[in-house]
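Got a structure for you, written out below as structure tokens; questions coming shortly.
Removed: one protein chain of the complex. Kept in place: all other protein chains.
For chain A:
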Amino acid sequence: MKRKKNVRLTGAIALISAVAVSLTGCGGRDDDSSGGARGASTGITDTTVTLGVTTPLSGATAGPGTCTVAGLKAYFGAVNAKGGVKFGDGKTRKVEIKAQDDAYDPQKAKSNYDQLKGSVFAMTSGLGTPTNRAYREAAIADKVPQVLVMTGDPIFSDTKESPEQLGFVPTYVNEGEAFGKLLAASGQDHKVAILSQNDDYGQGYVEGFKKGVEGASNISIVKELTYEATDTSVDAQITQLAGTHADVVFNAMSITPLAIASLQKAQQLNWKPSWFLPSNTSSPKAILEPGKAMAYPGVYSVSFAKAPQSPAFAGDEDVKTFLSDLKQYADYPDMPAFPHCMWSYMVGATLDQAFQKMKEPTREGFMKSLRDIKDFTAPLMLEGTSVDTTVDGQPAVSSVVVQKYNGTGYATVENFG
């Protein structure tokens, strides 16, 4: 009996381990398009308009995910308290938000969309490339706007491919290119080591960076390594990259603990290059402080939002209003650790613009007025950046400025070094 029991146990473990490995190995994607077309004005009445959000509220990405709802709620909470948005058709409507948790799981995102599509006017603000992709085709078939979503995937900003979609944040390529250009313009020779996540995210950054340094004879890429998003350690990669003695690391990484660990590991190896970090893993409080980033000659990132935790913006009117709205209407009392809180606040302001200009309460009317916003400086936007929805192939925000960490926050820089 005992022997049989042990064999069965071993079998069960082997099975579960195999499942775990296959889950780690492939990020499934559900592009099933179903559901019929809905009436054009679902989710909008004479007094309210309802927005749907599917975003990770639990799981590893819940921190940023929670922020994508909090900022939106903060913005429209304040607007509703003043009466609502005065739409282009003359009616004043309050904005309601229905947010559902998808835990960064594409299947759940799709089923959330299926639940929401019958009652919301538009889907917005949700975080995640696989999750937004999971219901992209269905949204096109149903003619449900899926706009100002938080993904750097360029497909959402291609009107031909995605007529009902528009991305909000700069694409990964935009971000990588901005840093590449700055580095190329430095005039000095630089050896660059690249570490990137083995998916569209990492590849997009690397592609943009290479575009930025194209033809620059002063830049040489000495080594490129990758890691999987599910890895618990990148020590081996950092060790290997340290061997190149590169003076710049381009680290296209989206996982918070790994970003901290790579900053720590390089210090332990006594390798002190300058770093580039993507906008969503460059938080001073959550990553740079524990990673002791001041040990490096420079840590660079790109941004388009004012950082509320930075002393430079402590007295800023935008920041003060934002923080108090966040506390009052979104039940988010802490200083946001992720920029997604600021981004979704700007999403609110951009939607507000589109609402004010739309002449009729239909989804078509909304998409038309949404695609017609230019040079709009949403609250919290940094100087030199703006919302522009009129350029095909670009998300609502495609302009970023390169910033350098100064021990407490980031300051915009014109030159590398």
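Quick note on the criterion: a residue touches a chain if its C-beta (ideal position, glycine included) is under 8 Å from a C-beta of that chain, and two chains touch if they have at least 3 such contacts; residues count from 1.
Everything below uses one rule, namely that contacts and distances are computed from a predicted model.
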item: Undepicted complex member, UniProt protein name, chosen from "Branched-chain amino acid transport system permease protein", "Tryptophan synthase alpha chain", "Cytochrome P450" or "ABC transmembrane type-1 domain-containing protein"; value: "Branched-chain amino acid transport system permease protein"
item: Option from A:235, A:316, A:360 or A:388 whose C-beta touches the chain left out; value: A:235
item: Sole residue of A:88, A:257 or A:298 that reaches the chain not shown, by the stated touch rule; value: A:257
item: Footprint left on chain A by the chain that the document does not show; value: 1-3, 5-6, 8-10, 12-14, 16-18, 20-21, 24-25, 58-63, 66, 198, 225-228, 230-233, 235-237, 239-240, 243, 256-257, 260-261, 264, 268-270, 286, 290, 337
